[in-house]
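The structure under discussion is supplied below as structure tokens; questions concerning it will follow.
For this view, one protein chain was removed and the others were kept in their places.
Labels run A and B following the written order; every chain starts at residue 1.
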Amino acid sequence: MSTPTASSLHRPTLVIGAALLALAFVTWRDASTMQIRAGYGMGADAASYFVAAFLALMGAGHILAAFRWQGDASPSDWKAVGWVALGLGSLVAALWFGAGFILGSTLLFAFTARAFGRKAFPADLALGFVLATVIFLLFNKLLTLALPMGPFERLF
Amino acid sequence: MTYLHSGLAAAWMMAAAAVLPATSVQAQDLELTITAPAGAGGGWDAAARSLQEVMMATGKARSVQVVNVPGAGGTVGLAQFVQGAKGSPDQMLVGGITMVGAIITNKAPHDLTKVTPIARLTGDPLVIVVPASSPYQTMADLMEGIRQDVERTIWAGGSAGGADHILAALVTQAAGIDPAKVNYIAYSGGGESLAAMLGGQVTAGVSGYGEWQGQIESGDLRALAISYPEPIEGIAAQPLKAQGIDIELVNWRGIFAGPDISAEDKAVLEKAVGKTVQSPEWQELIKARGWSDYYAPSAEFAGFLTSETGRVHSILNSIGLAD
Partner (left out) sequence: MDSLIHLMHGFGTALDPMNLMFAAIGVLLGTAVGVLPGIGPALTVALLLPITFKLDPGGSLIMFAGIYYGGMYGGSTTAILLNTPGESASVVTALEGNQMARRGRGGPALATAAIGSFVAALIATAGLAFFAPILVKVAVKFGPWDYFGLMLIAFVTVSATFGSSPLRGLTSLGIGLWLGLIGIDQLTGQTRLAFGVPNLLDGIEVTTLAVGLFALGECLFVASRHLFNDEKPMAIKGSIWMSREDWRRSWKPWLRGTAVGFPIGALPAGGAEIPTFLSYTMERKLAEKPEEFGQGAIEGVAGPEAANNASAAGTLVPLLTLGLPTSATAAVMLAGFQQYNLQPGPLLFVQHPALVWGLVASLFIANIMLLVLNLPLVGLWVRLLKIPLPWLYAGILVFACMGTIAANPSVVELMLLVGFGLLGFVMRRYDYPVAPVVVGLILGPLADSQLRRALQMSLGDPMILLQHPGSATMIAIATLALVAPFLFKGLARFRQDED
């Protein structure tokens, strides 16, 4: 994914430019299908058209810039990003399937620690579990904030 | 408005309840969950929590839990409730006229015919006001102003398609002008529209009476009329009906049970709620909160709901918010 220096075509910029144009198109489509008109002054579609035009302009600017690109991007550790993403995904999944806040947060903690190079996964799991449980008890019991319930939460 | 909801918890409880076999319960050992389809602090949340308080204090239920599922005029909470409370004997949902309007304008996938009406609970008057400096002294003056120049009769009130907007349109219609012509400016909540009123940027304003009570009593705003069918003790402004304008619009709140519940379960809930709202504790509480009792039992509420939905739909249609 790292880009060679001084290339004439910068692919990420091109992709971002295309994405902006696509976004502009979606926005324009959405505005053109609006049904409710304002009786006086401007309707809700005016801002949509403005933003669509603005994004289209930026998209075009990116595509132009992509062909005149010089410089390079610093390398990225995609594995680490993947670990963090896995952690966040676990929390989302835990809530989606009703496994509760503690389990989801424990996994998030452990996977994130792994992303930053920790190798002691079981220890991090334990630490995450303690942290999540403390947060849960503090906020749920003391401050009566309803955090998502799951099997662990029901023990308390 | 704010922040402490527990929609997820609600979703799971509903899911769990849907899986468990539905069993009939006796009133005194009801363990209820009431969904307030709005954030903490709003009217529906307050209604749900008041009901919770009185039901538990009077022993009409053993435990009551309130969960907040905010979003889109209550339609997010309604959708979740329709799916999660099917046939459930121990779940209820708070709703009101705003939800009726929101279902229509948002083209929500579920409407109130999907759920089971249990009781209508409270009804608050809306108030029509003008700034203290306004030349309009009476409702008749305002109506005449509308007939003179409907475009420059600018109304301020809550969100588009809400009860405030509907009342402004009804008044315009009663003045003999096409309600689609009403120049209504929507603000978020009673606060911002209040500032527009006090700043003299608009001609008239609509809000729940309680929200502007302070300004009306201090003389910063002049109340021309309330939308309640009959006069209310302690409110000087007279009903529109008493002033010869045939409009009544009540910001009512009611309570519903899930879809397809059994007749016995429905009877149990109806009885528990009915006894609660007839208790002195409830009467005292709604007085403290500045609400008006508007109780109607299930059958009457169901009929009211049908006529109200039709009425709201036709007026929203005439102002171009529904088709």
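The rule we apply is simple: a contact is a pair of C-beta atoms (placed from the backbone, for glycine too) under 8 Å apart; a residue touches a chain by one contact, two chains touch by 3 or more.
Because the structure is a prediction, the values reported are computed rather than measured.
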Response to the item:
Filtering B:G43, B:G161 or B:P239 for touch with the omitted chain leaves B:G161
Worksheet, complete the sentence: Among B:A57, B:A140 or B:A195, contact with the omitted chain is made only by B:A195
Worksheet, complete the sentence: In the full complex, subunit A touches the hidden chain through residues 12-13, 16, 20, 23, 26-27, 30-31, 34-38, 40-48, 51, 54-55, 58, 61-62, 65, 68-71, 73-78, 80-81, 83-85, 87-89, 91-92, 95-96, 101, 105, 108-110, 112-118, 124, 127-128, 131-132, 135, 139, 143-148
Worksheet, complete the sentence: Across the whole complex, the chain not displayed is touched by subunit B residues 1-9, 40-41, 70-72, 75-76, 79, 105-106, 151-152, 154, 159-161, 183, 185-189, 191-192, 194-196, 198-202, 213-215, 217-218, 220, 288, 321
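Keep in mind that, in the parts below, only the chains that are shown with their structure count from here on.
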Item to complete: Find the geometric centre of each of subunit A and subunit B from their Cα atoms only, then give the gap between the two centres in Å, rounded to an integer.
Response: 37
Practice prompt. Enumerate the contact residues on subunit A facing subunit B in the complex.
Written response: 35-37, 39-40, 95, 98, 144-146, 148-149
Worksheet item: Residues of subunit B touching subunit A in their complex?
Response: 4-6, 8-9, 12, 15, 67, 151, 180-183, 320-321, 323
